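Working notes, beginning with the structure itself.
With one protein chain held back, the other chains of the complex are shown just where they sit.
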């Protein structure tokens, strides 16, 4: 039973929260999930970190996360590496052996044309994975080449192509990328344009910084899908969603 | 026996250090306290985080902290929530059941008039808790409405009303709030005004950032009461207090 249950609180409908794991130990995770395991449902092994671990460790970690109904996937960069080496099929088989049950398709670090992207979505879905696609370039200069119209079109194309969830790139820093300016503030016009022209429940916003989480919750609702949450901020983000922190207290 | 005991070192008199817990696991805390458990004596479950945990977890964590003589309390935001729902009595009873032995009274997120505030202090003290009160608003615009005179008067009123310790709000960010400017630097005039017009040993400064800890130690003494210390900075802050880090080395 939760503490202070007699207090009225804000409810959250279906919500997706994606957390970044960049090298956590098994026992640390096991211990932490007793506290935060009910408050997120996607776990990303950041970028290419999975390649540095022993297979057994990944298998054990995946099993542990799944026991809390948390989907796990390797970072999109790793699929890009496999794709650049024409080894996507082997990649998907290995990911399955390791116990991953979702896959992210991105082109943040390499060039993948729209036809190939659509084919990758098919291939990943056919292999039985929950399929996330990501919009955005890791390099800010390249990322800035997208107009907001481009982004909206890319999102909607991915959804037409049956991507289960489309992630808006925010990186770990949340600065100078996607809808964030150099200081990490949200570009409001871009946010609204995406909101009005895409199916919001299919969009996940990478929002590593607190000001971004607060603003997205206040503007898009407390069940906005948020990603790239750092592992030690899972509880904090949930308090923001539930109006249990000053920034959203009595504002939801 | 401590290491390198033959080296002369700076002593610290009675000192209070308050640390922020925003979702730490039981075993992680147990393991860490063997390293840092002697170096802090207040632990705050930040804002409304306590509501997200199972009762048993809080009870176990509180017991663990108490075994190191560390007082524990839920964030002031939670009492504000209870107060806004007219459930302060239930709140205090539940907090006792959960093993908390201190309570913070704040009005950072809601409006509580001075009469009600005084009554809350009475009520919390009567229930047997160590009683902390906090001065400051979570919202920077509202916080800036206080003149330094206002703050000093609020502090001294709380102390007259028997608050055991008065906290100067600094939030987790330490920026654009209380005595901190937008960059997190200390507003010197404000610091000195508070220092000269209040009983310093009853004041706890929330000082989440290192530059703030350094300056407060150099200006108010190494036994200045510091709060909102992040869990992984407990040892660092203690080295600053003892002149074991460059910033305060041979300066105390």
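Going in written order, the chains are labelled A and B, and every chain counts its residues from 1.
As a convention for this text, contacts are C-beta pairs under 8 Å (C-beta built on N, C-alpha and C of every residue); 3 or more make two chains touch, one makes a residue touch a chain.
Model, not experiment: these values are computed from the prediction.
Across A:44, A:71 or A:138, the single residue that touches the chain missing here is A:138.
Residues 1-4, 6-9, 27-28, 31-32, 34-36, 39, 210, 232-236, 238-239, 242, 244-247, 249-250 of chain B touch the missing chain (whole complex, contact as defined above).
For chain A, the residues touching the absent chain in the complete assembly are 22-28, 46-55, 57-58, 77-78, 80-82, 84-85, 87, 90-91, 94, 98, 108-110, 138-139, 171, 173.
Everything below uses one rule, namely that only the chains that are shown with their structure count from here on.
Centre-to-centre, using mean CA coordinates, chain A is 34 Å away from chain B.
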